[in-house]
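Only one protein chain is missing; all other protein chains are in place.
The chains carry the letters A, B and C, assigned in the order they are written, with residues numbered from 1 in each.
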Amino acid sequence: MRKVCVYIGGRANYSSIKSAMKAISDHKDLKLQVLTGASAILDRYGCVEELIKSDGFHVDQRFFSVVEGETPLAMAQTTGLGLIHAATALNNLNPDFVLVVGDRFDVLPVAIAAVYMNIPLAHTMGGEVTGTIDESIRHALSKLAHIHFVANEDAKNRVIKMGERTEAVFNTGCPRNDLVLEELNNNHSREKIADLFERYGGVGGNFSLDKPFLLVSQHPVTTEYGHNRSNMNETLEALHELSMDTILLWPNVDAGGDEISRAIRVFREKNNPSWLRVFKNLSTTDYIHLMNTTTCLIGNSSSGIREGALIGTPVVNIGTRQQRRETGQNVITVNPNRADILKAIKFQIDHGQYERDPIYGDGKAGEKIADILSKIEVNVQKVIEY
Amino acid sequence: MRKVCVYIGGRANYSSIKSAMKAISDHKDLKLQVLTGASAILDRYGCVEELIKSDGFHVDQRFFSVVEGETPLAMAQTTGLGLIHAATALNNLNPDFVLVVGDRFDVLPVAIAAVYMNIPLAHTMGGEVTGTIDESIRHALSKLAHIHFVANEDAKNRVIKMGERTEAVFNTGCPRNDLVLEELNNNHSREKIADLFERYGGVGGNFSLDKPFLLVSQHPVTTEYGHNRSNMNETLEALHELSMDTILLWPNVDAGGDEISRAIRVFREKNNPSWLRVFKNLSTTDYIHLMNTTTCLIGNSSSGIREGALIGTPVVNIGTRQQRRETGQNVITVNPNRADILKAIKFQIDHGQYERDPIYGDGKAGEKIADILSKIEVNVQKVIEY
Amino acid sequence: MRKVCVYIGGRANYSSIKSAMKAISDHKDLKLQVLTGASAILDRYGCVEELIKSDGFHVDQRFFSVVEGETPLAMAQTTGLGLIHAATALNNLNPDFVLVVGDRFDVLPVAIAAVYMNIPLAHTMGGEVTGTIDESIRHALSKLAHIHFVANEDAKNRVIKMGERTEAVFNTGCPRNDLVLEELNNNHSREKIADLFERYGGVGGNFSLDKPFLLVSQHPVTTEYGHNRSNMNETLEALHELSMDTILLWPNVDAGGDEISRAIRVFREKNNPSWLRVFKNLSTTDYIHLMNTTTCLIGNSSSGIREGALIGTPVVNIGTRQQRRETGQNVITVNPNRADILKAIKFQIDHGQYERDPIYGDGKAGEKIADILSKIEVNVQKVIEY
Partner (left out) sequence: MRKVCVYIGGRANYSSIKSAMKAISDHKDLKLQVLTGASAILDRYGCVEELIKSDGFHVDQRFFSVVEGETPLAMAQTTGLGLIHAATALNNLNPDFVLVVGDRFDVLPVAIAAVYMNIPLAHTMGGEVTGTIDESIRHALSKLAHIHFVANEDAKNRVIKMGERTEAVFNTGCPRNDLVLEELNNNHSREKIADLFERYGGVGGNFSLDKPFLLVSQHPVTTEYGHNRSNMNETLEALHELSMDTILLWPNVDAGGDEISRAIRVFREKNNPSWLRVFKNLSTTDYIHLMNTTTCLIGNSSSGIREGALIGTPVVNIGTRQQRRETGQNVITVNPNRADILKAIKFQIDHGQYERDPIYGDGKAGEKIADILSKIEVNVQKVIEY
């Protein structure tokens, strides 16, 4: 019975690995351990841990690591504290594998704790290309990881080019797409989100989701710290011009998050926009149905590019955060400039929904990951291939 | 005036960067900042900080980070605490560049603090190949660093293959070789070490360095945690067989260090070997002259391979710690097995000194590094090249 | 020139020590060092550090220590991280005295850092009696401190009874009263707060402060963790019944702070009360003028009891947080029960302003403290007196 410890540090992490957690939990030769930390256990960021538990998973260890401040300094110290805690937790759990997701700053300390303690490390979403500090973190994680579960062939080739062993790199597709397909196949999106305002509360105007609406998810770019507020303002001003009903999601915990929060708060106080509703956090499934229903998704979330391709969501991708990530036809990328943003949104409103394009996976990623983890033999000593 | 903050976390770090520190300090457009931490400030590991100061450098910030235990868990927590402290220190120093060395576990947190805080990171000794956890750390550091100062063409090609920008990778040679050449050209080795026992004390037998002697430097392999004691025993038993005068250096602070220490202590208590002298730490220059004088260097220190090539020291390299590192003619690599070790030492005794071979640099690395740092323009946002 | 390092960890701390900072800064034999941390540097708690700087003080060192969570566990970890940071900062500052204030959880680690590092510790506001964890912290601080600056005779006697040296306990009065008197003597309160809404923003209803209004400041009681939300609800429901114009201040960072925040948020969403304005943080002086103008101060802030006595503010003090603190005639204490709260507020509305009563000091505390610190000789080795 191999113990696989999955780390969840935030909302995006969870939806990106949930189907793998399910498959590990169901697998006869594997035992799932869940470790939560960083913003995943904080009310202020929507406490993803509650979603995890309500989905039937047991949380084995959890740790508080977010040092308040939302500056690069505070982010670095969150990382240090997370490393101290993760090492303690992994020592308590004593897993056979640690499985981490993606490229967020809170993931790196968990990965370091694992490899310094000689626990084989598996990593998803390696080999992709983006902007922000995530770009550096993702590739550093690939150099620490023993097993790579990537989302497409392009990513697979890139991880191998970086010197990883071909036999250790698996194109399983992205587990998030598993969720997307399951949800879309089993539910009617407009029905699922009909009572969204009631269920989540949120703040701002009240409107019906039966009519066309926009969806906005814009996160800080840490390497542009100091510019996030003005970038967010450009988006808000473009939206102001349209004044179409809009759902906006609160930014994540990265350095610069408070710049964006402040932009939103000031904009709301000043304009009191009845067309704008702000939510803290949504369940993965609600978010998928919003993506399937919205007229256009705006911002810099990777969801527009990854799940958006599969769903066919029209997307206006702003700025450098997703730079060079492989995109489908559904994405228009623009600079953080109100005129360009407005023009792109209008184009997407006219175009409407796109065709489904499974460039990031076909819906079986979770099972593939579990299966590989149940069988693979790992040499804890890595060596570069060339 | 660009501020370059050099981090020193241990004795090996220092000799590997000292000539660059000197060149930065002397450069009219650069200001040197020195940050010390980890084992560099601990008496138990020979307090390299004292050497740094006696060489005329000012230490700007220092931090205690070594969590006692010498287990992988303690090593991980040292790393977390080091990250917390390094972030604070870099925030106080506010440098334009952070320059880190090599592949030791205490270097990674300093690198993370720098890049999370948007400070351009320069790294030396990237692109080499070895064993132990250092192999993973080194390549992860390359993926975080903005500027790469490598020691040979082989390493340069490897860093570029990993996706780093060609224009950001500089084959400057290894700054440690600068020291080596300067020392050997300006001094007579036997004279320099004549009073070594007097100056350092140490414990164990008393003998003259005018006669042939062996030099041993064996460090733990973290990925073989639990086996380091028996590996060290093999070396000690081979030496016992020879009973030739031998200088042995205490191991570094890695997980497993206490396994080796225990092997040494038990061996000394049991055999009371008058041919064995144990030292805590030696200055870089004394070590160079020992390497130039010893009949054979034994163990798994990278110095045998790197400086050894330039000096022509006969080396018996044991086990996996230096696996696949590019070596010159002077190195014989063997398994940690007393018979093989003994045989190899005897071969090297017969062979004697080798020719000088500058595969790791020609003695100008420090100046080249300073010069590049005074001119280079860096985009803090990294993107992989392919 | 004796260096006195004053630690400020939050808004209450600052107003309680500001006049002493001024006097230290002005004293010819003293040099002021300012160390900020905990919630004092966080935007979410109104960033007191900005006020400190705008008052003309230089902040010498600062640290991020607040671990998010607002649970007792997170509070304990904030304390641990604060201790790590405070030790580093004090080591950098190397003061002759550390001066800390009161009884907040973030003060204890700074005090421990000082005494473990053999730096004489001075403490204000010892010897008082209250509820919550502050009660234990305050007396523990007295047992660590070398010099005690207390606010009244009652407190002085209590500190001495605890075994402290009579010669080390000084009834200087509370420095906060220095501010109060200076402000009230030099300004007209209604004029000072006329543009309060404009200057601070805040959220909620808009009303004129020329008409009667209530002031509410209610903080969590950590030893009643889990009950703070329902306690706050009782207050809010009593206010709802009155629906008189009310200014409410956000709670502090103690465990349970988010319980109170949630009570406020939910109440606002549900009732959309136009009579309620919520502020994050106010400058000390604005708060004093509000206390001098409000019809009644409601909640559990020590300000009602301490400055309230001097100003003559009618106060309804709720629950156990200030239990057994010496109060003047101006305070009615009630249980957290909406009926009792309502009844007490109505009584105070009818009564109106009280006479000034200087039980917590006469306005010269800051100067007395500076003067003592400039002369006192301290033996770093404490011994209990009996």
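We adopt the following convention: a residue touches a chain if its C-beta (ideal position, glycine included) is under 8 Å from a C-beta of that chain, and two chains touch if they have at least 3 such contacts.
Nothing here was measured: the structure is a model prediction, and the numbers come from that model.
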item: Residue among A:11, A:44 or A:85 touching the omitted chain; value: A:85
item: Omitted-chain contact residue, chosen from C:82, C:202 or C:220; value: C:82
item: Residue in contact with the excluded chain [from C:25, C:91 or C:271]; value: C:91
item: Residue of C:112, C:125 or C:151 in touch with the missing chain, whole complex considered; value: C:112
item: Candidates C:223, C:271 or C:374 - the one touching the absent chain; value: C:223
item: Among C:143, C:338, C:351 or C:364, the residue in touch with the chain that has been omitted; value: C:143
item: For chain A, the residues touching the chain missing from this view; value: 61, 63, 81, 84-85, 88, 92
item: On chain B, residues whose C-beta touches the chain left out of the figure; value: 41-44, 64-71, 73-74, 77, 81, 201, 203, 258, 269
item: Residues of chain C (touch criterion as defined above) contacting the omitted chain; value: 72-73, 75-77, 79-88, 91, 105, 108-109, 112-113, 115-118, 129, 131-133, 135-136, 139-144, 158, 161-163, 222-223, 225, 255, 320, 323-324, 380-384, 386
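Note that only the chains that are shown with their structure count from here on.
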item: Chain B and chain C, separation of their C-alpha mean positions in angstrom; value: 52
item: For chain B, residues contacting two or more additional chains; value: 81, 84-85, 88
